[in-house]
Each structure stands twice: as C-alpha cells, then as structure tokens.
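A single protein chain has been omitted from the complex, and every remaining protein chain is retained in its original position.
Here is subunit A:
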Amino acid sequence: MDYATLLQVLDSTVRLATPLLLACLAGLFSERAGIVDIGLEGKMLAAAFFSAAIAAVTGSVWLGLLAGIAASMVMSGIHGLASITFRGNQLISGVAINFLASGITVLIAQDWFSQGGRTPSLMGGGRFESITLPFAEALRGVPVIGPLYYELISGHSILVYVAFLMVPLTWWILFRTRFGLRLRAVGEAPEAVDTAGVSVVGLRFAAIAICGLLTGLAGAYLATGLQAGFVREMTAGRGYIALAALIFAKWRPWYALYACLLFGLLQAVALRYQNIDLGGFIIPVQFMDALPYILTVVILAGFVGKAIPPRAGGEPYVKER
C-alpha cells in the first residue's frame, strides 16, 4: 500500500466515520441522561429525508439542515413523551421511532415527489460543497505533509469539521459544566438530582433535544453532504453501528471518536479491498463488515476492560411520594 492509497483510505474513513460520530455523540447525551436510545437510526433517517426534501424544494441546503434537525427533534420529542412523560419502555419507544421513520419518509416522499420514495437529485446550492482549507493548494507540493493536509484534512463538507469539533465540546459540556454534571447525575442517580431540587424530567428532555440536534446533523450529512438526495432506508444500519460504537467507547466522548474512526476505517478497508489476502490466508469482506459488532460483543463480554452503562439507563424515573 503506497502513501497515496493510504491517504485515500483514511479520507474515506473520515467520510464514513462522520455520521457514526454524530449519531454516537447523540446517543451519548441521551444515554448519559438515562434514556436508552435505540431510535438513532430512525431519527437519522427522518433528518436525512427532511433535509433533502426541503433542500430540494427551496434550493437552500441550510434550510434543509434546519428542517432535518427539526424533524429529528420531533422524533426525539415523541420518544421523550413516551418514555419520560408517560414512563413507557424506552426500547419499545425507540423501535417504534425506527418503524415510524422508515414508513413516513417513503410515504411523504412519494406524495411530494412521486419518484418512488426518493427526493429529486439536489443541484448546486442544495448540497454541502466540500471546503478547501486555507493554504491547502499552496502546501500541496510539500512532501508528506502537503498531500496529508490537502487530501485528508482539507476538502470535506462543513459538517465533518462540526462533527469533529463536537467531540471536545461534548467532553467540555459533560465534564466541565454544571449542566453536564447534572445530566450525568440524572443517568446515575436521578433521585439524588431530584432531592437537590433539580428537575429530572427537564434535564432528560434537554438531553434528548441535544440528541435530536446531533442526529439531525448526521442525517443531513448523509443526504446533503455525502449524497445528493434521499433514498429510502439510506441510513442502512448506521444508527445501530453508532450504538455499538457507543458501547465500545464505554459512553465517553473521546473514546467515541476513536471507536467511530476505527469502525469507519474497517468499512473503508472493506470497501477498498474486497478480500484481504494475508499470505495465503484470505479474510473475506463479510468478516470485515461484521467486525464492528464482533468487537462490541467482545467489549461487552468484558475481555477488554469493563463497559459499565449509566446506572439508571432504561429506567423511567418515578418520583417517590
């Protein structure tokens, strides 16, 4: 593998890891506050559709982005209403979100555009263009660092940079602010937060609102950054891989970054090399596709350190009388 190929694989890794990273951080906020969110997939899908649809209708990708975020926040709201307000089962509510998104996106797409559950291809201002960072052209000729900067770091759409900036931001919010401390406390011991006079319900709704915002960005990136339109079921299981990454990262922001980059790298390698030949021993591409899940199971089984979820995760909070 030469240097140029390595850069191409890493470039592909960044593109594939970005939606995972956004969804993973979304899940992190939600689960840290004690709301298990299996509906990441559905929220991303809803956001992907509405961002593409509004971008197609108005011709503005920014309005599309807002619509995508709004759509996934509405989905989050439904999840919150069912699992926080009415104390329903969070898993079931999440699965319902996935089904709802899967059906409603195709239904509305067919009604609006009559193109078989698809949006029209986005043109010009309807898509996120890739950004060339300053000096990228000038530095291109510099050996080793030049191509690295030009190929790998520069030339992505703005949502990629937003996603990567979200990692330190998430860390700062969760571990350096009062809001973050309370949010984590709500996931560990909601009764303590309640005793301190802070609203458990309010904090949990805040957490899933952030979750909706981030999945909105992830969905919009899929439909208007990576692609030029929405295709039915286009998230293709990325929400579940993000959940796996979240467990793999043990619910920590920086580890989430590493986990998503690792899973992205595995996908990029699998796409580039269908079957990897290791001196007579061939690794089939299916194994590479399954590896994220296998690694997650290994982590869950406790072979590589322990993955301890937030203690109050999945439990609706019932105030003591």
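Operating definition for what follows: a contact is a pair of C-beta atoms (placed from the backbone, for glycine too) under 8 Å apart; a residue touches a chain by one contact, two chains touch by 3 or more; residues count from 1.
Operating definition for what follows: contacts and distances are computed from a predicted model.
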| item | value |
| --- | --- |
| Choices "Beta-ketoacyl-[acyl-carrier-protein] synthase family protein", "sulfate adenylyltransferase", "Nucleoside-binding protein" or "Pyruvate ferredoxin oxidoreductase alpha subunit" - which one is the UniProt name of the chain not shown | "Nucleoside-binding protein" |
| Absent-chain contact - pick from A:Ala82, A:Leu203, A:Leu222 or A:Leu243 | A:Leu222 |
| Chain not shown, touching residues in subunit A | 4-5, 8, 12, 15-16, 19, 106, 110, 114-118, 121, 222, 226-229, 231-234, 236-237, 267-268, 271-272, 274, 285-286, 289 |
